[in-house]
Structures are given as C-alpha cells and as structure tokens.
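Only a single protein chain was left out; the remaining protein chains are all shown in position.
The letters A, B and C name the chains in turn, as written, and every chain counts its residues from 1.
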Amino acid sequence: MFDNFPLWPVRASTTAGSVDALYIFLVLLSAFMSVAIFIMITVFALRYRRRAGQQAQQIEGSNILELTWSAVPLAVFMVIFVWGAIIFFQERTPPRGAAEIYVVAKQWMWKLQHEEGHKEINELHVPVGRDVKMIMTSQDVIHSFYVPAFRIKQDVLPGRYTTAWFRATRPGTYHLFCAEYCGTQHSGMIGQVVVMEPAQYQAWLTGGAAFGSMAGSGESMFLQLGCSTCHRPDTQGRGPNLVGLFGSKVQLEDGRTVVAEENYIRESILNPSAKVVSGFKPIMPVFQGLVSEEQLTALVAYVKSLTPQASGAAGTPGLISPGKPPQEPKE
Amino acid sequence: MATAVSIAPEREHYLNKEYGIRSWLLTTDHKRIALLYLVSITFFFFIGGFFALLIRLELLTPAGDLVQADTYNKLFTMHGVIMVFFFLIPAVPAVLGNFLVPLMIGARDLAFPKINLLSWYCYIAGGILVLHAMLTGGLDTGWTFYTPFSTAFSNTAVVEAGLGIFINGFSSILTGLNFIVTIHRMRAPGLTWSRLPLFLWSHYATSVIMLLGTPVIAITLVLVVLERAFHLGIFDPTRGGDPLLFQHLFWFYSHPAVYIMILPSMGVVSEIVTCFSRKRIFGYYFVAMASIGIAVIGFFVWAHHMFVAGMSLYAALIFSILSYLVAVPSAIKVFNWTATLYKGSVSFSTPMLYVFGFIGLFTMGGLTGLFLAALGIDVHVTDTYFVVAHFHYIMVGGTVMGYLGGMHYWWPKISGRLYPEAWGRLAALIVFLGFNLTFFPQFILGYLGMPRRYWQYPPEFQVLNVLSTAGSTILAVGYLLPMVYFLWSMRYGELADDNPWDAAGLEWKTSSPPPTFNFDETPVVTWEAYNYDELPTPQEVHVEQ
Amino acid sequence: MSEHILPSKLYWTIWAVLICLTGITAWVATVDLGPLNTIVALLIASGKALLVVLFFMHVKYTSEKLTRVVIISALFWLLILLGLSLTDYFIRHPGIAGGA
Partner (left out) sequence: MSNSPAPLVLEHTPGLQHHFADMEQQRNASSLGMWIFLGTEIMFFGGMFLAYLVYRMWYFNEFAAGSRTLNLLVGAVNTAVLICSSLTVALSVRAAQLGKRTLLVTLLALTILFGLVFLGVKAYEWDEKFTEHHVPGYSFHFQPESPEKPVDQGHAQIFFSLYFAMTGMHALHMIIGVGIFSVITWMAWRGRFTPEYHTPVEIAGLYWHFVDIVWIYLFPLLYLIDRRPHG
C-alpha cells in the first residue's frame, strides 16, 4: 500500500504548470487566513477567559474595520478571479492546427479515433510536444473526459460536440477518468493516455493495422449516402459547396450569420432545416437516426478536410506529419 | 453523577399540559411541532449517517469488494438525498427555528399554527415516499438527478423519490412562509428591527431563500417525473432537449439551498458567541445585512457548478465573478464573530466549543470555495473529492456543528433539564477530531484527481482513503454521544431554571420549559439586542462533576 | 384590502377592458409586425395582468407596503432565473473560440 503514495499529481502538460501555480497561491492564502483566524480565536479566548474580575467591555463595532475586511477580501478575490479566468481561456481555446482526436463516449467505455484512422478503446497514444484537440460527443448520458496529469476536464454531452485540448510535455502513462456520474460502471470507465517520444509513436503507428484515414472513410460515407449528388465540389449543385466551408462565416436564410464549426456541421447533417443557408431551399433529408456517431464524426472530419488547396488529397495535418516543428499555440 | 432528582412542584408547561398520541400528532403548538421535527430529523440523520459509514467502508480498499457497483451507487445517492433534503435543510430552521422564533419575538405562536403542522406532515409524507423508494430497490441517480441519466437511463424509483422530494419541498415553503409572516406581523411591542436577535435575521434570510428557491426544484422534479411517466421530451437529447437546461433549473435552487443549510447555523453561532463572551455582537448591522446579502447574492451564482458542463465561456466568467461576490458576506461574518471575542469574558461551555469548531471549519470550507470559483482550478478539481471535502466542511463542519451547538445551548429551555457538561465537551472534541481526520485527506485526494462517486479507484489513492475511513468512525462515535446523554438528561438531568446561561433574549425571560402560550402577558422590549452589560455575569454554571 | 369597497361599475369597466384586450391581442397576432409581434403580445398580456392585480386584487387601494414588496421581489427573482440563464444560451454557440 505504501509503495506508491503520491501527495501531488504528476505535471505532464503545458497548462498543468499554471494551474498548479494558482493552486499553490490559494493554498498559501487559505493556510494564512485559517491560521490567522485560529490564532486570534485562541488568543482572545484564553486572554479574555472568564475569571473573577474579568469584566466584558461592550464594543459596538467599528465601521472602518468592517469596510476594510470587506474591501480587502474583495480586491484579493478579483485578483484570483482574473488569474483563474486567464488560465480558463487558455484551457478552453484549442490552438489552430492541433491534431484532432474524435472521442465517442458511451456507457462505460471511451472510443477514440485518430485522424489517420486508428481506433482505440480506453487508450490514447499521443506523441509528446504535439497539440492534441479532442472533439467529443456521447451516445447516451453525460460523461466527462478527465486526465488529472494534464489538469483538463470537459463534460461530454449527448447530441453535441464539446472540445478539449492539451499538449503533453512528459512521456509516460497517465490516468484517464470519467468524472461525471454515468451509471453502474462509472468507476470502470477509465483508461490510459500513453505519451510517447515521436520515434516510439511512429513505431506504434506503423505497427498497428492499417486503417483508412477518417477523412477517407468520411469520403466513402459521403458518396454512399448520396451527399455528393447535391453538394458538388465544382459546380453550384442544389446544396451549398462544402469546399472551404469549415471555419468560414455562413449567411443563413433567416438573416443570422454563424461560424461553420463542428457543431454547425453536425446539426446541419442531423437536422438540416434548423439552419438553412441563404439562397437554398430546405430540401435536404433529415439524417437523425440514420447515421451512427462514428459515421457522423467521419463525415464531419471529411467536410473539414475539404480545404481549397487540398480539395483533392484527403488528410489534414494529423499527428503523423513528421518533421513539422510542433506549432506554438498562438497566444 | 447520580445527582438527586429534585422533585419540583409540577408546574404546568407545554410538555405536561396534555399527554397521548393525539396531543402530539394533532398539536398546533410550535414547540411540540419542533420536537416532532427533532425526532424525525434525528431518525433520518442516523440513516444517512449509516449510509456514509458504508460508503467509507467500501472505500477502504481500491477494489469494489464490500458492495456491488449498483448498491454503491444507491448508497451514495440515498446518503445525498436523505442528508440534504431530510436533515440539513430542515435541521436548524424546523427544530430550533420553530421552537424559538415565536419565543424570541414575544409572540404566543407562529402566524399560521395549522400550516406549521401541515409542514411537518408534508415532511413525513415526503420521507415515507423516499424511504419506500429506498426499500423497494433504491435510487441510483445521485442526489443531483442529472438528465438524461435520470430520465432515460436509470431504471430505479426516480418517479417515487422525485415526488417524495417534491412533497418535502412544501415543508420548506410553508416553514419559510410562517417565519416571514411571523417576523413581520407578530413582533412584541418595542422589538424593532434593530433589536431583533441575529438568530431571527438569519432565519428571515433563510426563509426568503426557501420561498423563492424551492418552487424551482419542485417544477424541475415534476418535469423529470412527467418525462419518465408520460414520455414528455423536455430534457431528452435525442429529441433536441438540452441536457444543460436541467442543470440550470436544478442548481438555481440547489446552490441557494446550501445557504438555507448554513445561514440558520450562522444565526445560532451569533447567539452563542455573544452569550459566552458576555458581549454585544461586533458590528450588529453588518452581520444582519450579511445574512440578507448571502440570501440575495446566493441566487446569482448557481452556474459555478457547471463550468465544465459545456456552458459557454463568457457565461462561466460572469458566474465566476459573481461567486466571488457572495464570498464577501461570509468573510464579514467570520471576522465579526472573532472580533466579538475581543475584550469579552469567554467561557468554554459546550455550545462555545461547537462555535469555535464552527468558525474554524467554516472558514476552511469557505476558503476552499475560492479554489472552486477560480475557473482555471475548477476545471481540474470539480467532480473530484476536493469538491466533496469542500461541501462537507461547510455542511458537516458548519451546519451540523451549529446545530449541535444550538441544541446544547437551548436544551435547558426545550427540556427544562441541564445536559452533563463534561460529556458535552468530550463529544464536541471527538466530533472536531473525527471530522478533520475524515475530510482533510479528501482535499489531497481531490487535487490528486480521484473523481467523485467512484466505487473502485486506482491503488495509489488508498492510504488517504484509509485515513478518511478511520476518521469517519470517530465522527460516528462523536455523533452518538449527544444522542445518549440528551435522552439521559431528559430523565435524570439537573432541573434548569429560567435562564441558566444568564443570556439576553426574550426566550430566556419565560420559564423553562415554557408554558403553552409562551408568555403570561405580552412582553415589552425596551433593551437593545445582546445587552449583556445590563445582565448579571453568571458564576461558572456547572460545578465540575 | 379590507375597508374600502369599490363601486361595482368599476369592476365591470375593468372586465370590459380586459375582454377588449384579449380580442386585440388575438387580432394583432394575425398582423405581420416582424419581430414586434412577440413584444406587443407580451405588453398586452402584462397590461391585462396589471389591471387584474391593481383592481381585482385591490393592490392599488391597500395601505400595505409589504404586498408591493413581495410582488416586485418575486418578479425580480423570476428575472434572475430567466436573465442569467440566457447569458449561457445566448452565447453558447459562437465561432471557434467558445465552441466547447
């Protein structure tokens, strides 16, 4: 029982350092306040304990003191708030160009799929020093993707994508937990994130069975479901042209403009009449219930891969682009 | 210990005025209703506590080897439901509040005595429903009932337990209604708002939360029940329902509910700290307004429970900054209590020990709340044992300490007997030690990343869990002691005179236990609150046995 | 609330106004005012509610300040529930930044 008895979690990602810094500051602040209150109570209680001749002196109170111990805590709290908010912004804005992992959570297992098509259950192999962005959805109840070593946690909701990102800084094997109660095996829905050196990661990649890349299987699904009949890459078909759609601003029929991110693509596949692109009629059939989560994530990956210059060759800059220096997340 | 039981001439008071089941089950006397609540609350407290012990025993070992996964999920769900809805929310308001509000105001009873009895019957009806749900298969949704698990994926008695909590909600609403109308309409002549005891200020603030918060969880649970029973689709993600809508509606009540739990205990602490240091409260106006501030701002902060739930980034910022505002009134209260001790004449009777424990533990609980309100840290520590430790420090370290302190302080007034002082101090010490050993390791566990509600956990967390389980057994002993010696004192305790602590306040102006109509003639208040300079200083109340 | 007794004619006039307002709100709904339709419907409904509260429920004549305080605070709490929840729903699906 005593062989492995840590008192501090491993620090294995870029944001872990800043989270720990704020945590240590708050621990010191709380320790100082608790000890101060504890000492004051014991000193007052003992110094003015009830004994003969110890007459209590009535003190109404002092407004200055009240204002100081309202304003000072408030000022300290605002500092903590701003510091916490800065870290939160870093944690919630995935850097552009991060490698994407599609995560589908279902009652009591994690299904993870890499860009290149590798599928993993309850395991995630990533190279060290590479930005990784998880695009996650759930097939049933609310789960929560939690890796203590990276200090990241993000609930995974049914019916919608949520994203989380990290950049591992230390090779090793770290716990993956489900942090939102999801039923009988909630405590069994755990796994491992294996961070490897780039070379080791290469070996693992080639060793595994060859899968078609996600965008590839997305493309075959795109043809199979007949999407290409309306969404033509070259001419103006009955549906909007999808090349270069991802990340662009889309003008809708009812005047709103939205940014075409994963949730927009997903909703437009499942319930097309919700956001009709201006100039088009709502004739696209509803795919809710016809497309599984895996097929949906493949389609979304394919649509995202239709960038103007690479409209022909499928495959965004996944994890395997050797030689490309790990991009610095734009601050 | 065998002090001779002095046979005082039997004076008529609310306990011996009438006997028999009917005199209890059909009473409209606020004091008897308070005792009805006392019995039923203690019953539920020991059930919830028993579940807590089972949970801690299961977590002694990393593997799930004491109970199965399903049973464990039902254990922590029922521990949560029973402790939150059937002990912590009603404890201080329904027992001490019901007994003392009319006495402290100088009235003969609450504004609506029959509604007060109806409130207890709602509590019992809700309790029976939840107990029946528990006995016939249990509930495994967690006390938070998150959808779509509670509406579509749980096959346990969600409908029955939901209706039980819904009916129990009326008990809170009716109690809150009674207190507000009584405090507004039935104050004794001369008892202006600035002379009101702080116990009443905190119960007034609590009643505001009860009245304006409880209906929202009532409608939320009704919608969950309708969705399970008649396939309505309000929370169903497959039909486009938003899983976060339930969380907004649930936490809109459930966060102010934690202030329903702590505010009354704060009132108790204000009464005790002034009496046992023979001094006026430091900054009366600020402490009173802090209670109202907590009640109002408490309604603006609920979504700090949802920072990682998929809420929008900017809304998280808004709720984080508001959560820091609500921390300020609590800080004011702690500083004012500590300042009240200065230049006082401090005695170390049992109620005061509980107050020292309360101030210390509530301070730590409040400070760890700052961790959770900081967005960056919340991402790491929410849904882990850090949160579990935080809210137990506030609920068990705060509310239960305040409740026990209040029970000891007003026990002579309630039962006409004195509790054994030595045993009282021993129990207070055991509770304090057991509590800290149970919940402090959980802070470390939380930051290490052990998630909540886990039936099995990785082996490296075992040592801290063993410490926590050890602490829980000590805490259990600490809670059993008062149960024993309070009952003992009912029969053999020394007879208490009207004002054993020489305390200020109208409730000490009438006899202990008070007559059914509280006062022989309507009292007139001419003194300021906590006028301990005009009261005789008591010689040490209890001769050390 | 208690002593003042209102002439029954007043009640009948208030009743007539309420019936007319119901007719108006039903008719206005069929006229295309763009986004204004909802606002107008809510204004008429609030007007009707105000009439009922002030006259039928005697809030206009009661000397009791507390009744007004209770009404206004209940509406304010409803505003908290609706308003603060909307801060989440209005800005939950922005572009890439807050996409989570």
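Assume a contact is a pair of C-beta atoms (placed from the backbone, for glycine too) under 8 Å apart; a residue touches a chain by one contact, two chains touch by 3 or more.
The model shown is predicted, which means the values in this text are computed figures rather than measured ones.
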Missing chain: touched chains present in the view: A, B, C
Omitted-chain contact residue, chosen from B:Ile55, B:Leu103, B:Leu117 or B:Val216: B:Val216
Sole residue of B:Glu58, B:Asp109 or B:Glu271 that reaches the chain not shown, by the stated touch rule: B:Asp109
Residues belonging to chain A that touch the chain removed from view: 271-274, 281-283, 286, 288
Hidden partner chain, residues of chain B it touches: 107-109, 111-113, 115, 173, 177, 180-181, 184-187, 189-190, 211-216, 218-220, 222-223, 226-227, 230-234, 236, 238-242, 245, 248-249, 517, 521-522, 524
Residues of chain C (touch criterion as defined above) contacting the omitted chain: 1-2, 5-6, 8, 11-12, 14-15, 18-19, 22-23, 25-26, 29-32, 37-38, 41-42, 44-45, 48-49, 52-53, 55-57, 62, 64, 66-67, 70-71, 73-75, 77-78, 81-82, 85-86, 89
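Here, only the chains that are shown with their structure count from here on.
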Of all other chains, the one whose Cα centre sits farthest from chain A: C
Centre-to-centre distance between chain C and chain B (centres being mean Cα positions), rounded to whole Å: 37
Length of the line joining the C-alpha centres of chain A and chain C, rounded to whole Å: 42
Shared interface positions of chain C, touching two or more other chains: 93-94, 97-98, 100
Touching two or more other chains - residue numbers and ranges from chain A: 92, 154, 162
Contacting residues of chain C [partner chain B, same complex]: 66, 73-74, 77, 80-81, 84-85, 87-88, 91-94, 97-98, 100
Complex contact set, residues of chain A against chain B: 1-2, 4-9, 18-19, 22-23, 26, 29-30, 33-34, 37-38, 40-41, 44-45, 48-50, 54-63, 65-66, 69-70, 73-74, 77-78, 80-81, 83-92, 107, 140-142, 144, 146, 148-149, 151-155, 157-160, 162, 175, 177-188, 190, 271
Sites on chain B touched by chain C in the complex: 184, 212, 216, 244, 248, 252, 299-300, 302-303, 310-315, 318-319
